[in-house]
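The complex appears here minus one protein chain, its other protein chains still in place.
For clarity, chains are labelled A and B in written order, and residue numbers in each chain start from 1.
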Amino acid sequence: MKIATITKDAWPNAMEKLSKACRLYGPVKKEQFHSFEVLDNGQIPDFNFQNTRISPKFLVQPQSEIMFQCTFDQNREDHHILKEIPKSDSPRTVIGIRPCDADAFLLVKRNFNSQKYKDPFWMGAYESLTLVGLACHQPCTTCFCTSAGSGPFSETGLDILMVDDGDRYLAKIITSKGEDIAAAAGWTEAPEERGLLEKIGEMKEASEKKITTSVATEHLKNKSTIPLYEAAFWEDVSFSCINCGTCTYVCPTCWCFDIQDECFGLTGIRMRNWDSCMYPLFTLHGSGHNPRGTKLHRVRQRFMHKLKYYVDKYNNGIQCVGCGRCISQCPVNIDIRRVCELMNASETP
Amino acid sequence: MTEYTEKIREISKKLLIDKSVDLIIGFRKGTVPMMNEPCFIKHPDEVGRLVWDSHCGINLANYLPNRKERIGILAKGCDSRNIAIHIVENKIKRNQIKIIGIPCRGMLDKRKIASSVSGEIVEAVEDKATVKVSGNGFSTSFDKQEMLQENCKVCKHRNPVIYDELVAEPVPEQQDVDPYEDVRRIEGLSDSEKRKFFEDLISECIRCYACRNACPLCYCPTCFVDESRPQWVGKSIEPTDTLTFHFLRAYHCAGRCTDCGACERACPVGIRVRQFTKKLNKDCFDLYGWEAGLTIDERPPLDTYRPQDPNDFIK
Partner (left out) sequence: MEQIGIEPGRLQFSWISSAEATKFVDVVKTITEVIRGLGPNQHFVKRLPKVA
């Protein structure tokens, strides 16, 4: 466990070196919010943010991603044969990702890298990433990461954890990928490691204390599914929902996608786009029947998936890292904390 | 406008006790600052849940189409116009609803307030003229008039046009506002500048359809973007498809849009989607003298034929 220190004066130089070594992504300020963008030529990421509006999941699962291509030109031997599009999985470094978002990748990985199925697109993109996290000193009022299996200084899923220490950054190098990036950026080890580790520990505690909301999840695993499904509170919870899909799109742990074919002239492509369980088309059968035809069905499904089905299937906590984006972005203020409480406390066996 | 809360509760209680309605649709206090959540109540003792303040910008008429119960609904000026449109379009019957009309002084734009301070807002308190927001290490007051939603700034129909009860005396309508000033500015640009303007406008669009879902007018059982046989619009974030979605949706709202701002409010990436619908609203006004939803006794111009309808664009 090595710790490097980088003074803020030396920071621009480090960014320039890194952007030459690999494709570099970091938070950049747009008009009213931050988002992860490519940093060109020593562009400095803007760390003056709590979190980005949309999660960085698009770095691994782009919103629209072409997977296969085929030609309809009968003169070619390979006509009508779908071929994989070569992907550039050259190394990328994401700098300034929050620990909750890094934890989210691990959560989603369970789905895309299971015993039976491995998604080559997702895994290829994920493995090309080195994640340099930025610890949170000032969590949002909507953050509840500590009760959702993550934390403002959480290290799981990160290759380096950076901590802002006034006039310098402390960088805790966690994995060998992290070591490579630290070397490329010219970050040198600090001599007084023990003291720094303690300092990080203190800052971690101070940050965790600032988190004022939490979710209670201890009973979710033991609840019977059907009574929870049929509980009376779903009508009240789902009333205001407008099925807009914002929650699923900003969420770092939502992974559903839809596959579309498009063609132009003699070329066809097969791509996948983000999809949302909030949309009526999501479960529309070819026969015309829709098992989740009403808003209540769909809202219930989302929360049951996140807070019950995932818990049962993977036995590793809820499918949520507490980043709070859905709470602050929902146009009608549906709050997953409230729903989790209703589910956890519901009087079902 | 927090002073309306008591009157709203009083009227709602009366309606529920009388059993004139089966449920009341209103707002309850949100779990984050500057937000309220639409909710319904069915019992008179639940009226304490209802609140009203300057963060009730969501258009409650969105929850009306196809409901079968008798409903009491809170409605500001723009909401009441949308309710009138729903009645004209047969999505709800007039005798099915009791409209609790709310003369509105404008709703606050929470994103504008948030970007005017540095740091997360933890609490927002309003009084008649100002809103005071505070967070970690800061506390600032803003004049409410400076922080109104874009559509509220140019609103000319703040009082409900149709109602069964009013919670307060009507407020004076704004006289000297030009709702189409920005549309005119764009009309004056060259073709390539116009293209650039709209390309930039929707460059952040993530095709989440929050704008469509928040809009009370968008109630089609299957939206054109969800059609697959034939597929009119692609589903990816390809710029041409995205632009098509936006302008085609605007066309479907032509002559019906009341500029309630629900679309802009719902957009997670802050796109000013009203630029599409406002142009069509202006055209409807210029060509037919029509503003949507002001009465339930007339059908909209795109629905009816009058001999004097302008047709100089048809050769």
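Definition applied: a contact is a pair of C-beta atoms (placed from the backbone, for glycine too) under 8 Å apart; a residue touches a chain by one contact, two chains touch by 3 or more.
In this text the structure is predicted, and so the values were computed from the model without any measurement.
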{"item": "Residue of B:173, B:187, B:227 or B:298 touching the missing chain in the full complex", "value": "B:187"}
{"item": "Hidden partner chain, touching residue among B:46, B:164, B:204 or B:241", "value": "B:241"}
{"item": "Residues in subunit A touching the chain absent from view", "value": "62-66, 262-265, 267, 269, 271"}
{"item": "Residues of subunit B (touch criterion as defined above) contacting the omitted chain", "value": "183, 186-187, 191-192, 194-198, 234, 236-241, 243-244, 247, 276, 279, 313-315"}
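By definition in this document, only the chains that are shown with their structure count from here on.
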{"item": "Euclidean distance of C-alpha centroids - subunit A vs subunit B, Å", "value": "32"}
{"item": "Interface residues, subunit A side, partner subunit B - complex", "value": "30-33, 48, 50, 53-54, 63-64, 138, 140-142, 236, 239-240, 242-246, 249-250, 258, 260, 262, 271, 273-274, 276, 279-281, 327-329, 331-335, 337-338"}
{"item": "Parts of subunit B lying in touch with subunit A, wherever the complex brings them together", "value": "30-33, 35-40, 58, 62-63, 111, 114-115, 118-120, 122, 136, 204, 206-210, 212-214, 222, 226, 234-238, 265-266, 268-270"}
